[in-house]
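Removed from the display is one protein chain of the complex; every other protein chain stays in position.
To keep things simple, chains are lettered A, B and C as they appear, and every chain counts its residues starting from 1.
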Amino acid sequence: MNNKLFDMAKLASKNSYSIFSHFKVSAAIELKDGRIFTGVNIENSSYPESMCAERVCLFKAYSEGVRKDDIKSLLIYHPGNDALAYPCGGCRQVMSDLMDHSCVIAVSNDVDYKEFILGDLLPYSFTPENLK
Amino acid sequence: MNNKLFDMAKLASKNSYSIFSHFKVSAAIELKDGRIFTGVNIENSSYPESMCAERVCLFKAYSEGVRKDDIKSLLIYHPGNDALAYPCGGCRQVMSDLMDHSCVIAVSNDVDYKEFILGDLLPYSFTPENLK
Amino acid sequence: MNNKLFDMAKLASKNSYSIFSHFKVSAAIELKDGRIFTGVNIENSSYPESMCAERVCLFKAYSEGVRKDDIKSLLIYHPGNDALAYPCGGCRQVMSDLMDHSCVIAVSNDVDYKEFILGDLLPYSFTPENLK
Partner (left out) sequence: MNNKLFDMAKLASKNSYSIFSHFKVSAAIELKDGRIFTGVNIENSSYPESMCAERVCLFKAYSEGVRKDDIKSLLIYHPGNDALAYPCGGCRQVMSDLMDHSCVIAVSNDVDYKEFILGDLLPYSFTPENLK
């Protein structure tokens, strides 16, 4: 486990804007050059216009010029000791397009931690190649 | 393979509203009582407001009162002989909440066909239980 | 006000799948040939993968081959006597692409009713013409 990534995600979680579900989630990605980007879930009164922490995190990085080959891993954090908050399918789709499928996806709370390979979380994926 | 489900999905695919990608997808779900609902992808000039065939299909059924225990299987169809159009992560998330994880998810085109169990397409899923 | 459209929307509202917000919404569109399609909001544990009633209704119609020139009006219904549930921006975007901007959009509950012209609800819209 990358302690700095965990600390950054935990710190970011206080910025979660989850006024409807009160379910705080944050995420952090680490780049190969050591830089870290964080994100939180941001809800909307029109639920479909809400956004998850993992996607906010990746969108931030891409908006700063980061691309697939720059990213090393992504960690998801949900405060407390409830069940781990695994990434939703929508986030896996965004990860699938924006990260290498060999990247590590870590899922954590304050008492538990698990690691996966992105490709294992979205087998048989729909990809940009489908649209060519 | 369920030939009727395939025929219905293939027929529905002509209603695909994919004016930007020109990538036609349709889907059909079969209920335990034999009823079938179909859906197609419907794109929007604001891409995030587009919708996939699988979700349209499930939303239609739920809007008519269908619920999780009523659904038997879902088939995805992409016309032609290109690579199979596997369901995107967003659709798997919607299937995960709205269908039993033991349901069969079939993916087809005019020359190929594969079957999966929903639970295998979205392992370690985020579910309504997380929000309780 | 179109009483049949209202009755159909009210009847459909019992199918609302709003297990997180408990905020029921339904919608109904009337075609020029008299046919009516209904929709409800369908929530997801991953909030961004939820869908609004207005969009479900339009997606259903399009998936059955209905197109822009076939649609006459859309009515939104929220049970009870709370504030009217005006359409969210995401739904207005979908209406903007899929309906004529001169269509009537009606918003109702059990005690109140208002009518708008679609074009007035989304002035200066982003349209498919932008992408040409």
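As a convention for this text, contacts are C-beta pairs under 8 Å (C-beta built on N, C-alpha and C of every residue); 3 or more make two chains touch, one makes a residue touch a chain.
Just so it is clear, the model here is predicted, and its values are computed rather than measured.
**Student:** Spell out the interface residues on chain C facing the chain that's missing from view.
**Tutor:** 21, 23, 82-83, 85-94, 96, 107, 114, 116, 120-126, 129-131
**Student:** Give me the chain A residues in contact with the hidden chain, please.
**Tutor:** Considering the whole complex, chain A reaches the absent chain at 12, 14-15, 17, 19-20, 38-40, 42, 44-46, 49, 51, 53, 55-60, 62-65, 90, 93-94, 97-98, 126-128, 130-131.
**Student:** State which residues belonging to chain B touch the missing partner chain.
**Tutor:** Output for chain B: 20-21, 43-52, 55, 88-91.
Everything that follows uses one rule, which is that only the chains that are shown with their structure count from here on.
**Student:** Averaging only over C-alpha atoms, locate the centres of chain A and chain C and give their separation in whole Å.
**Tutor:** That gives a centre separation of 32 Å.
**Student:** Report the inter-centroid distance (CA atoms only) between chain A and chain B in whole Å.
**Tutor:** 25
**Student:** On chain A, where are the residues touching two or more other chains?
**Tutor:** 21, 88-91
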